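With one protein chain withheld, the remaining protein chains of the complex are depicted in position.
Chain naming follows the written order as A and B, and within any one chain the residues start at number 1.
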Amino acid sequence: MMHQTILSGSPTVSDDRDVHLRLDGLTKTYGNSVAVSALDLSVPKGELVALLGPSGCGKTTTLRMVAGLIQPTGGRIVVGSNDITAMPTYRRDMGLVFQSYALFPHMTVAKNVAFGLEMRSVPKAEIERRVKEALAMVRLEALAERKPRELSGGQQQRVALARALVIRPSILLLDEPLSNLDAKLRDEMRNEIRDIQQSLGITAVFVTHDQVEALSMCDKVVVMRAGKLEQVGTPIDVYEHPATPFVASFVGRTNRLEGRARGDGTVDVGPMSVRVPGRPGGNVEIMVRPHRIRLLDADAAQGASGEGTNLLSGRLTRVTFVGDLLQYQVDVGGTEIVVEAASDHGRGIRSVGSPVALAWRVEDTMVFGRSA
Amino acid sequence: MTAITASAPPAAPRLALGRTGTAIALLLPIALINAIGFILPVLNLLRMSFNEALAGGGVRETVTFENWTGLFGDSFYVELILNSITVSLSITLATLVVSYPIALYLHRSTGRWRTFLTVLVISPLLTSAVVRTYGWIALLADQGPIVSGIAALGFAPPRLMFNTTGVIIGLTEILMPYMILSLLAGFGRLDPRVEEAAMSLGAPPIKTFWRVILPLTVPGIALGCLLCFVLAVSSFITPKLLGGGRVFLLATEIYDQAIVTLNWPLAATLSMLVLIIFGAALAVYARILRAID
Partner (left out) sequence: MEADNTSVPMKILVALLFIFLLAPVILVVPLSFSGEQILSFPPESWSLRWYAALADNPKMISAFWTSLLLGAIVTAISLAVAIPAAYVIVRMRTLGSSFLYNLFTAPLLLPTIVLGLAILIVFASIGFLGTFPGLIIGHLVITLPYALRVLATTLGNLNLACEEAASTLGARPITVFRRVTLPMMAPGIVAATALCFLVSFDEVVITLFLTGPRLTTLPVELFHHVESRADPLVASVSVLLILLTLAVVMIVDRSVGLSKTFVK
């Protein structure tokens, strides 16, 4: 059985453009454990798609099957109209950028980049020209004769990118390419990879466990969990309309409340009543993102009340200053709710213990069915 | 969209036959040499220990336990076996005593000094046992510096060569690098801060050694002793040359029976006995390790 996504309805990313890479029921099992379970996915030409999920969710296994480094147990991999499931790696024509860069330590930067072209018996003069071009693209012309170990992490990563792109692969695969870089470099490389991908118009699959990377760089995000698809959609889709509680909590931060829906648009959470969109029934999970909640003084609460707003009162238990954000922890009838607000020069910080009110729009409340 | 369930048969491991074939072809040479030079000879040796030796070096294919019963019925061999074991144990103990301070010192040193000392420890290993034994012959000879030195101090000059004492001295030195390296490997758990902690709690150095350092280094000691005992029991060059044909140990007897007397079944039986002693030493070692845990 394949997993049915709730909101997008179809696991296909989009049908309005040519599908370039298609996975049909792709499966990989190791003995009794299932790494990837009957995965269906279509990637349109020229899109950058992120495979996002926690470690062990099967995203890297999927990518390695596409590259031919792992043989699938079942299913098909189709590029354009060719089934490449049984094709050996070296004939697949895919550029793969590794997490560990995997530069050849015994070759210079230029030799590393030239390797794929040599394998394709490209004439010498053309190799030289294309290596120059590729290194210019990643701004490393000056380091062509260096050995990989003489380069910084970011430079090595750019060589790896140039090496994968110089062969003009049909598809670019990126396996957690930024996870070994420090935070500042990561932001830079994110933009660089995105710019290059768009200027070349190359189809690319990007594996990451970092939601920020997935949301900020990619056309589509594929959220995976335990070898299965959880949701496929645009970054906005996935963030604003998560299909499952897992997606809601993995992509962005959320407050999670359990309760029982009455069927009239309200949900009982302990002694409180919360209004939600639609008229769900039964046991449900409610999620609200911390930055969607406004923190009000208890006495100012009445004015904020209204048809489209949830209003709860509680007591402030902790205030954390995180630089650009203020994080408040509020105890609401025994349940902890986190609220985030932009910090304004540290002004207006309320003191711990003071009574407060929480307000958020009904439409910002996410509801998911919950078994028993 | 309908789910496309994976109903197709699992994609066959690509070129399965070709891969296996390649693997076998690449392993064939090493397997062949292993078979001709190791498996076959060792099995044949085991078989040989149940053959009958004929006068003049002949061998009759049969199944007899006479080599084995004869070994334990002959007081010469019983003594030889016991002697081999006691000499090897003495050598092991002596090696431990002279190696331990060096290992402890090495463990505490750092940087270039440590590298330099480690090279000094390893360098004898790269020198032929014949050369090192030859050095000992020069040192231990009756007119040599040690005996003359002792005589000059007014003591009766001892005999240090062509007897068991010489063999023990020579082998102790030859096995030292093995012991030092094993001890060092086992010293991993010995953190200098533990010693400092013991001292800060008021333990004097001697007590610190007995109560803290020694117990922590037991695994290294056990490993080093196993290795040295096993190497001592089977050592040949040094007993042969420093013993001058007057010290009878298992390995020298195997050689003599094989080359001089040409009694291959007996040589084979003695070889198997060496392997049995190996097994027993390993069992003791495993027990000690388990006792520590």
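Please note the rule applied: a residue touches a chain if its C-beta (ideal position, glycine included) is under 8 Å from a C-beta of that chain, and two chains touch if they have at least 3 such contacts.
What you are looking at is a predicted structure, and each value in this text was computed from that prediction instead of being measured.
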Task: Tell me the shown chains the invisible chain touches, ordered by label.
output: A, B
- request: Pick out which of B:L96, B:L190 or B:L241 touches the chain that's been left out of the picture.
  value: B:L241
Message: Please identify which residue in B:N34, B:T69, B:T86 or B:T261 touches the non-displayed chain.
response: B:N34
- line: On chain B, the omitted chain is touched by residues 19-20, 22-24, 26-27, 29-31, 33-34, 36-38, 40-42, 44-45, 48, 98-99, 101-102, 105, 108-113, 117, 120-121, 123-124, 126-139, 141, 143-145, 173, 176-177, 192, 205, 230-231, 233-234, 236-237, 240-241, 251, 254-255, 258-259, 264, 267-268, 271, 274-275, 278
Field: Touch residues of chain A, complete complex, unshown partner
entry: 67-69, 88-96, 98-100, 102-106, 115-116, 119-120, 147, 149, 160, 163-164, 167, 173
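Here is the rule we go by: only the chains that are shown with their structure count from here on.
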Query: Taking each chain's centre as the mean of its CA atoms, how far is chain A from chain B in angstrom?
result: 58
